[in-house]
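Just one protein chain is left out here, and the rest sit where they should.
The chains carry the letters A, B and C, assigned in the order they are written, with residues numbered from 1 in each.
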Amino acid sequence: MAKAKEMTPEGNTVEHGGFDPLAADWRDRLSQSGTATIQVDAAPCQAQLTLRGDPADPAFAKAVEAQTGLLPPPVANTLTADEHCRLLWLGPDEWMLLAPPHQGALLLSGLTVAFAALSPATNAMVIDTSETRRALDVWGPDAVQLLERGCALDLHPRAFPIGRCAQGLLAGLPVLIAHLPRRNGANHPCLRIFARTSMVRHLAWWLVDALAEFRRPGK
Amino acid sequence: MERIPCPHCGPRPLAEFSYGGEVVPRPDPEPADDATWGAYLYVRSNPKGPQSERWVHIHGCRRWFTLTRDTATHRILDTPLRKEEA
Amino acid sequence: MRHSFFSLIRNALGHHREWPPLWRDPDPKAAYDVIIIGGGGHGLATAYYLAKEQGLGRIAVVEKGWIGGGNSARNTTIVRSNYLWDASAHLYEHSLRIWEGLSRELNFNVMFSQRGVLNLAHSLHDVRDAHRRIRANDLNGIDAEWLDPTKLASYCPLLDISPEARYPILGATLQRRGGTARHDAVVWGFARAADRLGVDILQHCEVTGIPREGGKVTGVETTRGVIKAPKVAIVAAGHAGTLAAMAGFRLPLVSHPLQALVSEPMKPLLDCVVMSNAVHVYVSQSDKGELVIGAGIDPYAGYAQKGSFSIITEQMGALVSLFPRFSRLRMMRSWGGIVDTAPDASPIIGKSPVEGLYLNCGWGTGGFKATPGSGQVFAQTIARDAPHPLVVPFTLDRFTTGALVDEHGAAGVAH
Partner (left out) sequence: MEQPFRLKAGGRIDRTRPLRFVFDGKGYSGYAGDTLASALIANGVHLVGRSFKYHRPRGILSAGAEEPNALVQLGLEPRLVPNARATQVDLIHGLEADPVNCWPNVRRDVLAGLGLAAPLMPAGFYYKTFLASRHLWRHVFEPLIRRAAGWGRVPEDPDPDVYTHRHLHRDVVVVGAGPAGLAAALAAARTGARVALIDEGTEPGGSLLGQTRTLDGHPADQWVAEGREELSHLPEVLVLTRTTAAGLYDDGTTVVAEERLTDHLTSHGGHGPRARLWWLTSKTVILATGAHERPIVFPENDRPGIMLASAARTYALRYGALPGKRMVLFTTNSAAYESAIDLQSRGLRVEAIVDARPDPSGPHVDMAEALGIHIHKGCAVTATDGRHHLESVEIMLLSPDLRTVQAPRKLIECDLLCVSGGWSPVAHLYRHAGGQVEWNAEVRGFTPVPGPGLPRVVGSAAGTHALSQALERALTAGAEAAREAGFGDGSASSAPRVTETDALDGMDLWRVSDQPGDGGRAIGRPGHLSFVDLQNDATAADIDQAHREGLTNVEHMKRYTLTGFGTDQGKTSQVNGAVILARAVGEGPEAARLTAQRPPYTPITFGTLAGRRVGGLLDTVRETALQDIHRDLGKNGGAVFEPVGQWLRPRFYPKAGETMDRAVARECRAARQEAGLLDASTLGKIDAQGPDVVEFLERIYATPVASLPIGKVRYGLVCKDDGMLVDDGTLARLEETHFHLTTTTGNAAWTLNWMEEWLQTEWPDLRVRLTSVTEQWAVLALSGPKAREILAPLAPGMDLSVEAFPFMTWRAGAVAGIPARVFRVSFTGELSFEINVPWRYGPALWKALLAKGAPLGLTPHGTETMHVLRAEKGFILVGQETDGSVTPRDLGLGGMLKTKRDFIGKRGMARSDLQRPDRKVLVGLRTDDPAQVLPEGSPIVEAMSSARPLPMLGHVTSSYLSPMVGRVIALALVKGGRERLGQTLQVPLEDGDLAKVTVVEPVFWDPEGKRRDG
């Protein structure tokens, strides 16, 4: 019997191009809504794996590190990262692994095997949730202000420096926001906002609407 | 009451949470008579004063936790310890 | 002194110096036949009907603050009877009938205004539920109509009925006999009428204990001393649970904050009550001109007569979406009450586990409309020590048997 976990989180193995709620027309709308001080764009699609396990079990952290090169971030609402992957804190026993699309399947199977060897008490597991969230990037000097329009988290750089992440509500819908040092190799930090895939267009609409406030007349 | 202290994420806006109400133990169903069961399902202490109650950080870390709150003032008295921030 | 236009003229000549107190301010007597705990609308109505219809002589209403200062002072005053289940429909309709003659009965204008109550339907599910309720109402002898969007638009033109709305309005139920009343007047009217029948209204008299002997209640301990009575009734809304605790038992109730707010007074613009469960807002315009607006309850338990601001912003989003023309009006005052919510959104009326101690509570977000009816049936229940036929389904034992009267659908958000 085929195992569910053979599922790949990655699109290239199948023939069809995948649907993206933030495909061309939405990306255009977002980029056209940008201002001199705030830019918004769809984030690149990445593999997203949900990891669960007992952080108190050193074997768990080791297994994660062995597979991903990253330790689960020890501090709540922070992330660890290297050039390829990021590991974001989601809960005291829950993390999200972000990886390049083509590495998703490998990481999934590697982690599955590694976790299977752990003590059942750790209750470790990994699951592909690449489809469940879609991300947007917001950057520029007024990026935080834009989000403050609909988000009650303290996103001031003192409270939310690079390397922080947090789940909360933005525009009334649940999001995960990460403060990343770079955006796609570009040399500026950005706020990456993950929303549920079914809601991300609503969020994009909300952002476009919100940006209107930041455009000066005549622009 | 606009902010609830999540033991994992710290104080966060109320809208990120869902209220679970007073902590009520579930009796053993087998010996329980209808009155006991009805009491478990519906009857609450509903104190005016400190109450031990459950919340879940539903739009955050999704963890349930228990805190003590004075229902007479809505003030949170005893917040669960926030996990070390290191 | 009877109230009438002529007495008004007569008093004008005397510079209004001759009006007697609406009610006396007596000292507590040592003992009464019945003590009602709670000087809200329900408590005062109960006392009035005990005196008037049950022929009981010595009755006191004890109130910890000023009468009518609880939810009676805080509600959005919606009166209607179009409940789903037979038991509720009969109880609320009984009350509505009394409302229709109440001003005359009390000789006090409670400003009952049968301007019609709309319940909006925003989804097929709402439509189905609305239809079920209307049809059930019809068989229970309660007036109810369905307005499709076109009829609705002419009945209440302020509503945005465009199909593009986020939650388009697919129609509404209308109870024409429903409406509003002046909340304070109801309290004062019952207080005055009860006082005239000899009821002692004891304000600033907080019950602090409910003494019992051999499982039987003996009276109340108050901040104004111990008062004896063989029969005591708890009619304390949000505080029912704290009083039950004094008598050694607990209730299937949770007290929650429920907020309401008013706009600045406007010239007449809205001549009916509009309620929407789906987007959580309801509104009417008082005779003084302010829009009276309610919303859903605050999610957590609380006794502070205040709630969270986020509820208000959500409520206003819903209101402005339903009534785009209201956007530039302004909120003048907001406040909170403490509502005693029952698991099935239905009241608890009848005997308590303690002999001689009676309960009238659990009205939650919607008991104002029941004020006269509740008082009347409860008075009989107390006097005869047996539930009035209309309250049999609402006794405490339903939480043991499971025979709940689940009105969440019809009770909707809060009102």
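Everything below uses one rule, namely that contacts are C-beta pairs under 8 Å (C-beta built on N, C-alpha and C of every residue); 3 or more make two chains touch, one makes a residue touch a chain.
Everything quoted here is computed from the prediction, not taken from an experiment.
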Chains in view touching the one left out: A, B, C
Touch with the omitted chain, as defined above, among C:Lys52, C:Arg80 or C:His122: C:His122
Contact residue for the chain not shown (choose from A:Pro74, A:Gly110, A:Gly150 or A:Gly163): A:Gly150
Hidden-chain contact residue, picked from the options A:Phe60, A:Trp95 or A:Trp206: A:Trp206
Sites on chain A contacted by the missing partner chain, in the whole complex: 1-4, 6-9, 11, 13-21, 50, 52, 120-121, 123, 125, 127-133, 145, 148-154, 156, 158-159, 171-173, 196-199, 201-202, 205-206, 209-210, 212-213, 216-217
Positions on chain C where the hidden chain makes contact: 3-5, 7-9, 11-13, 15-17, 19-25, 65-66, 68-69, 73, 86, 89-90, 100-101, 103-104, 107-115, 122-125, 128-136, 138-141, 146, 160, 164-168, 182, 184-185, 188-189, 203, 263-269, 279, 285, 287-290, 304, 308-309, 312-314, 316-321, 324-335, 398, 400-404, 406, 408-409
For chain B, the residues touching the chain missing from this view: 1-3, 18, 20, 26, 29-30, 32, 34, 37-38, 40-41, 54, 56, 58, 62-64, 73-75
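We take it that only the chains that are shown with their structure count from here on.
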Between the pairs A-B and B-C, the one where more C-beta pairs touch: B-C
CA centroid of chain B to CA centroid of chain C, Å: 29
Residues within chain B bordering two or more other chains: 13, 15
Residues of chain C touching at least two other chains: none
Chain B partner contacts - residues on chain A that touch it in the complex: 74-77, 90-92, 94, 152-153, 166-169, 174
Contacting residues of chain B [partner chain C, same complex]: 1-2, 13-15, 18-19, 21-22, 34-35, 38-39, 41-48, 51, 53, 69, 71-74
Footprint of chain A on chain B - complex, ascending: 8-10, 12-13, 15-16, 59-63, 83, 85-86
